[in-house]
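Apart from one protein chain that is not included, each protein chain of the complex appears where it belongs.
Labels run A and B following the written order; every chain starts at residue 1.
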Amino acid sequence: MSEAKKLQAHPDRLFPAEANARAAAREIYAGVKDLPIISPHGHVPIQWLTYDIPFSDPTSLLITPDHYVNRMMHANGVPLSELGVGVPAGSMSEADNRRAFKHLCSHWKDYYGTPVRFWLESELVEIFGITTVPSAETSDAIYDQINAALATDAYRPRALWDRFKIEFIATTDDPCDSLDDHVKLANDPAWKGRAVPTFRPDRYLEPARADWVSLVGDLGRVADVDTGSYDGYVEAMRLRRLYFKERGAVSTDHSHVDAGTLRLDLSEARRIYADALRGQASPEECHALQRHLLNDQARLAVEDGLVMTLHPAVVRNHHQPTFEKYGADVGADIPMSVEFARGLQPMLNDYGTAEGFHLVVFTMDETVYSRELAPLAGFYPSVYVGAPWWFIDEADAISRFRRSVTGAAGFTRTSGFIDDTRAYLSIPARHDMSRRLDCGYLGNLVAEHRLTLDEAVDVAYDLVVTQPKKVFKL
Amino acid sequence: MSEAKKLQAHPDRLFPAEANARAAAREIYAGVKDLPIISPHGHVPIQWLTYDIPFSDPTSLLITPDHYVNRMMHANGVPLSELGVGVPAGSMSEADNRRAFKHLCSHWKDYYGTPVRFWLESELVEIFGITTVPSAETSDAIYDQINAALATDAYRPRALWDRFKIEFIATTDDPCDSLDDHVKLANDPAWKGRAVPTFRPDRYLEPARADWVSLVGDLGRVADVDTGSYDGYVEAMRLRRLYFKERGAVSTDHSHVDAGTLRLDLSEARRIYADALRGQASPEECHALQRHLLNDQARLAVEDGLVMTLHPAVVRNHHQPTFEKYGADVGADIPMSVEFARGLQPMLNDYGTAEGFHLVVFTMDETVYSRELAPLAGFYPSVYVGAPWWFIDEADAISRFRRSVTGAAGFTRTSGFIDDTRAYLSIPARHDMSRRLDCGYLGNLVAEHRLTLDEAVDVAYDLVVTQPKKVFKL
Partner (left out) sequence: MSEAKKLQAHPDRLFPAEANARAAAREIYAGVKDLPIISPHGHVPIQWLTYDIPFSDPTSLLITPDHYVNRMMHANGVPLSELGVGVPAGSMSEADNRRAFKHLCSHWKDYYGTPVRFWLESELVEIFGITTVPSAETSDAIYDQINAALATDAYRPRALWDRFKIEFIATTDDPCDSLDDHVKLANDPAWKGRAVPTFRPDRYLEPARADWVSLVGDLGRVADVDTGSYDGYVEAMRLRRLYFKERGAVSTDHSHVDAGTLRLDLSEARRIYADALRGQASPEECHALQRHLLNDQARLAVEDGLVMTLHPAVVRNHHQPTFEKYGADVGADIPMSVEFARGLQPMLNDYGTAEGFHLVVFTMDETVYSRELAPLAGFYPSVYVGAPWWFIDEADAISRFRRSVTGAAGFTRTSGFIDDTRAYLSIPARHDMSRRLDCGYLGNLVAEHRLTLDEAVDVAYDLVVTQPKKVFKL
């Protein structure tokens, strides 16, 4: 085998190739490169921070929980089980972990041009000081180097929090969650950060689910309200939102099959709710009630001030056999087309100009950026265009995002970057990618004399600091 | 406060950053920069020209009538009423106007990256000689400078017409309009320009409207035909189109909820029409009749030679409370997805290859450019792809437009630029933006050796002169 190739994270990576745009991008980036990370939506387990749990090994840290990493290997022939997916926690031997890690390194080429390449490259170089390109041959050495680092205190979650300059993070949590670990963390005198819960009630809004009656019962129990009636359900929701807010939550998060909203007559809502509890509501009625209940979250948001985020239109668990074998969230969700202009109209007619209401809309269907989302955000004081995430959280799509929404929404109607990740070590790389690409977009505007350099520097700061703080009321 | 920043309209603005492409763009642009403006579709009030009415103040000129400007401030928290929207004409005091203008200047940053920034920058620098960047601090001085200019004859509509080198303009008019002001203008010996009406019959084609029966009655009265029957309606339409044509009109303009067309049997059309007049047609029948009537406009177009323009698929007055308070056309229209391939098929089967028929199709749903519009225009001799307008009349979308349609439609199947505006002072800036971006696109083709510089220079001229003249039969 030839000498192992040197792994590099080039200082100019992701900047525009053209010299003037790049020079501007570099200067703009210098102003935001080292700013703290604000992460208003993500999936990091709060326990990592509360208990500062050391990471056990490279595989369970970098591979198993990251469906971006796993899905590509799966597509290229690696069984998910060999990556630790669906395997009982702790049952992977060191040999298993090494094999999984070798799979990743052997499949390095499959990630060319994908964001995983950028993230992992940044993580390996900047967090672990790895200097060789991953390959079957270099896999064990890289594994060892990471493993050794993880054994040190410098690589425990809280130490990394400081190293990553994280200022704010939000987790995603079930309405029935006690949030004890959040409270414990917040009350820990040794903890100086801010890590808050997010209210994610999707399942409780979907009467067509087989487990809805049971969920609604749980909701009533934790809220100490009888959810046997619609009015009780609404009160329980109100109380649980407040419970979350009192424990630091700033937002609620919602994902249904589409973006439809509507306002049922109260009597109709009560009737369908009652029928749904008895399993006697039709699919159409269940769908109508879900749309009404989503709309009602906006009503509650106007009342309690929590920011509402929306990201509809994904086929969850697209491959049934994989779902049955490995469960949800293993990379088999597939986006579909979405419609916002008419879907959100009922809700925006009710609350679109309500004082203090904030609605951040995410999409993976890029066609709505210029067609619907930028026009909506460019009119409604409540609407913000959410940053591209999930499948479109990658260099080319992020660039398209700015080129699609800025014309009709400018910069002040966008959310700021959202990392949406459970891959803790990728957080700095994800924010860095976003900063680099936004600076590249701004650098291009400068090079095309659409903004002055001063203005671009100002905007870049806003995108990293002002916008997320304003939009998420931090 | 620091010294006011200098406002600039850079000579290279909007050109590609890359040196070879920019050099080519500059050279191509030199050939079209000063060519007269041809504006085949817009919304300038004809009275401004007929009576050469002086503009009264900066706010009612630059802010109140321009929903692009207002909607962004509304999104960022400024009440529309403070911008003069929905306020009775003449009721804004000078203090009100100054406050509105200060809102605009204070919100300058919200327009970064939007076309409003480009238009206003160009207008302020090139029309008014403003040299400071708008801000709360500079607002009054800028207001004063514009106000002083507006008091001079050089800033009256006809003087600006000459200064702007406008060769042709079309207004948008109701079929029942007498067009007296158009005739008066055309007969004014002091007037050397060409400003013609456009036939815009949307409302008369929509039997589901509450006011349709009344509208159809009006149509009959002005046409002096009994529209109590379908045949009378058709004859009235025919006559009013001719009435417009005799008064200079070159085109008719159509916007419905979708692009559907169909051909009903005559007996069926008569029956539904009669039922609709009695308020007894079903929603489905009304929709079918609208699609039939739109198709029938194409039949009439083949007969009288008026060019047909189409721009469907917008949710009008998306926010009902705003509509109730401020009325239509205040920036609350939101685009939606559109389908042309099957929708236009019945009409194109009837008239797609008819001698002299011209159909210009506009969209705000960019997805149809490469998928449907360019393929249609690349086959049917009647179909032309309309320039991007309204929400997508901005730098990045205009660039996408050429990159989306040229492959399947080339340049000769596109409409030439359409400004579609009621903001009279923005007309030169809008055409200039289009010219710069087309030259930039062409400059890129030259730099990538896809066209020679000679060919690109030739195409640029065609896009500014040949295409609009050919497509709109000027």
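Here is the rule we use: a residue touches a chain if its C-beta (ideal position, glycine included) is under 8 Å from a C-beta of that chain, and two chains touch if they have at least 3 such contacts.
Quick caveat, the model's predicted, so the values are computed rather than measured.
Only one of B:T114, B:T406 or B:Q467 touches the chain withheld from this view, namely B:T406. Considering the full assembly, A:V315 is the residue among A:A30, A:L266 or A:V315 that touches the omitted chain.
Residue B:P375 is the one among B:G84, B:P134 or B:P375 that touches the chain missing from this view. Contact with the undisplayed chain is limited, among B:E18, B:E121 or B:D419, to B:E18.
Although one chain is not displayed, subunit B still touches it through residues 16, 18, 20-21, 339, 341-342, 345, 348-349, 352-353, 367, 370-372, 374-381, 383, 403-404, 406-413, 444-445, 447-452, 454-455, 458-459.
For subunit A, the residues touching the absent chain in the complete assembly are 5, 8, 10, 12-18, 71-72, 74-77, 109-115, 117-118, 315, 318-322, 331-337, 364-367, 391-392, 394-397, 400.
Basically, only the chains that are shown with their structure count from here on.
Work out the mean CA point of subunit A and of subunit B, and you get 40 Å between them.
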